[in-house]
Every structure is written in structure tokens, then in C-alpha cells.
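These notes are about the structure you will find just below.
All protein chains of the complex are present and in place, except for one that has been dropped.
Letters A and B mark the chains in the order given here, with residues in each chain numbered from 1 onward.
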Amino acid sequence: MTEKNKEDGVDAKIVKMIVFAIGDQEYCIPILSVREIRGFEKTTALPFAPHYVCGAINLRGIILTVIDLAIYLNIQPQADNPRRVAIIVESKNGVVCGLLVDRVIDMADIDMNDVQAVSEESSSLSGLVMVNNRMIGVLQLETVVGELVGDMVTE
Amino acid sequence: MTDNKGVRVLTIDDSRTMQGMLRKVLEGAGYDVIQGGDGVEGLEVLQAANPPPKAVITDINMPRMDGFEVIEAVRKLDQYKHLPVIVLTTESDPEKKARAREAGATGWIVKPFSTESLLAAIRRVTA
């Protein structure tokens, strides 16, 4: 997966992404996995939860947890940001959770062929991509959710 | 088989498997299928049907009201006394056949049936 692909005229694999900010970093996830975006609300603390889990909220009768992506990704969040929002996402196997981010920036069509891989596969980032001279991380949602539901138990 | 379009057929069988098959075969041939899960329900469906069906396919062995009774009841309805009723059953006992005939059945098909013969039978009574 390098820029060579593009030069060879490989079919574009456009994915519509929602781009959001955490601290001074930008990340994106496929818009198709997003259910809705909510203002951040009070959560219920959960015993023995990983440190990046804020707690549980009620989304119209479904109980789900909210992940503080800043803590999860180990980034300094914007201080005293009143605009923090929870992006409610659903993973491929139907797990619903909230991702707490500093703010939603915009939407972008990203050609997956342009995404440059980083580190190993199990990483929470599937790669980095340049959009309008901004470096955007493509979040690997399945990894994040997999950790949340305890596929990789961290207790 | 577009000439069957809109031709309505009522199937009465307590087996959902059989009902599923009948629906598939008949709808596949363009028929408009309505169904009843046993004799009593079949008659209710028949009574409520608008437009009325052009033929009935009924099982014999059913709870509450069997196929013979269904045929007899249909024959007593002014609106439907001449409605073709085909029996579809696993039975081939001549006595039962005679009883169906006596009750007023228009035809008799033994399960398992072939798509073609079923459709041929329906075509014949509804054409």
C-alpha cells in the first residue's frame, strides 16, 4: 500500500469518513459506522473498567460505554473544552459504544489506497492519510471495540 | 407465465412447510396466493377474500376441520359452490378419494407433487 498504487491507476476505494479532533490531532472513522453524535453527558462509573472508559450511558434503553479517546490514544486533550462530544458508533459485530472526542471537524472522502500504514496490524490506527495538507489518522474501530468488550482482557 | 397475474388461489394446509412451498411455486408462476392454516381458517380467508380466489388447493388431514369438511362447506356457499377445489394430500386410499369426490372435490393430487403438474392442474381449472 504505497503511492505507487495510485500511479498505477488502481481503482479508487473511496470511503466517506467523519473527521474529528482530539487535542491538536485529527482522526477519522467511516461515516457508515456512526450512529449519531451526542453532547457529552454524565456517565455511570463502572467497576474495574479500563482507565480509558468514562462509564456507561443510556441511549434510548440500550446501555453502552463511552471511551475517552484522548486517554485511549494517549493524547493531551484540549483543556476545559465545553464542546466535547460523544460519537456513537457501531462495530461490525453490532457492539455499540461512544467515542469521546474534542470536536467533530468535517466529512472527507478518503481513498483507502492513499492511506499509509503505520506499525503493526493490531494497532488502533489503520494508517495515516493526507487531506488538504492535514495529517489524519484512520482509527481502527474494530480494534478499539475488541479491547472494550474484553477480547483482549487487560484486567 | 404472466397470464396468471392476479389470478388468486387459496391454499389450505396446516403444514407451514407445505404452505411455503405452495406459495413459492404459485407465486413463481404469477399467481396471487392467499392461505389458511387449517380448514376453519381457510374458510374464513375464503369468506373475507376480495377479489375472490379462482381455485382452492386443500390438504385433507388437518386439525379442527379436515379437507372433506372444507369442500363440503365451500359447496354450500352460494358464491363458491362452483369454485374448483383441488385436494393435495399424501393419501391415495381409494376410499378417501371417493369421499373427496363425494364431497365435491374438483381434483386430487398426491404429495409430493411436481411443480409442473401442480401448475398444470391449477391452469386447467382457472384458465
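Some points to look at:
Definition applied: a contact is a pair of C-beta atoms (placed from the backbone, for glycine too) under 8 Å apart; a residue touches a chain by one contact, two chains touch by 3 or more.
The rule we apply is simple: contacts and distances are computed from a predicted model.
Taking the options "YeeE/YedE family protein", "Chemotaxis protein CheA", "Energy-coupling factor transporter transmembrane protein EcfT" or "Transport permease protein" in turn, only "Chemotaxis protein CheA" matches the UniProt protein name of the chain that is not displayed. Note that of A:A12, A:V96 or A:V131, the residue touching the chain absent from this view is A:V96. Although one chain is not drawn, the whole complex shows that of A:A86, A:V115 or A:L148 it is A:L148 that touches it. For chain B, the list of residues touching the undisplayed chain reads 14-18, 20-21, 24-25, 40, 43-44, 46-47, 61-65, 68-69, 72-79, 81-85, 90-93, 95, 101, 104-118, 120-121, 124-125, 127. One chain of the complex is left out; on chain A, the residues touching it are 42-49, 55-58, 60-65, 95-97, 148-150.
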